[in-house]
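Excluded from the complex is one protein chain; the other protein chains are retained at their positions.
Up next, chain A:
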Amino acid sequence: MISTKLGNKQIKTLKIIGKKIGVALFWLLLWAMAAWWVDSSLVLPSPIDTLKGIATLAGDAEFFVSIGVTLLRVFGGVFISVALGIFLGLIGGLNAPFYEFMNPFVSIIKSLPVVSVIILINLWIASGIVPLVVTFLICFPVTWTNVVQGVHATDEKLLQMAKVYNVAKMRIVKDIYIPSVKPYAVSALMNAIGLGWKVTVTAEVLANALPSVGMNLYYSKIYLDTDLLFSWTFVIVMCSYIIEKVTLFMIERNKRKGADQCQLS
């Protein structure tokens, strides 16, 4: 009997994995049935056609170059936006005049349609850099807003304690504000990664950035190669999923005990 060999925790984990596989198989089956019913790989390729497409793509070195360059753009845009968002957000949260100075800029960027930003930026700079800049412009306001919120939500009682005990301002920032802002910054990072992929690939298509995953998607569309269109889409979803999971894993690993407690409270 399995139950005699495995502990309760392992059985629970196996059940969860089994459930997830079951759900995935259900949707795959639904997709396969829809493809069989449509009966045209030009309109809706089957999961097998899509897998074959991925195998074909993987045989070409350009596939990996495209993914690598797109990944660089995503990481570059997300890294710059999160780093600057945290730094400027901390200053904005602590300094009201700086917040008033920055807020109109952030509000305008937030309300701009992504397509307008891409087209405008493409007028001014080289196509290859457009996705990176656009990713920054879309992800920066998310981080900035989250971090400013985090600063404003810092426990007033801890700040009063630090004031009474005459703690230096830099130590208050390092030991109170930054740990308080951490959960907000992590949430901003996860949002930025999710947004970053979508924005980068969209910008690659609209800016004709080469080499790129976005342009491969576009070529699949204009050559009516729907199998490859699905394959590229699948690759994007998988890349986004893996990056999100790896980031979460790294955050969990680096979390300190006390920070865990703080986030729970």
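Things worth noting here:
Following the convention adopted for this analysis, a contact is a pair of C-beta atoms (placed from the backbone, for glycine too) under 8 Å apart; a residue touches a chain by one contact, two chains touch by 3 or more; residues count from 1.
What we mean here is this: contacts and distances are computed from a predicted model.
For the omitted chain of this complex, the UniProt record lists the protein as "ATP-binding cassette domain-containing protein", which is one of "Imidazole glycerol phosphate synthase subunit HisF", "Fe-S cluster assembly ATPase SufC", "ATP-binding cassette domain-containing protein" or "tRNA 2-thiouridine synthesizing protein D". Checked against the full complex, the one of A:176, A:190 or A:239 touching the unshown chain is A:176. Only one residue in the set A:25, A:58, A:120 or A:161 touches the chain that does not appear here, and it is A:161. Seen from chain A, the chain kept out of the figure touches residues 157-158, 160-168, 171, 175-176, 179, 256-259, 261-262, 265.
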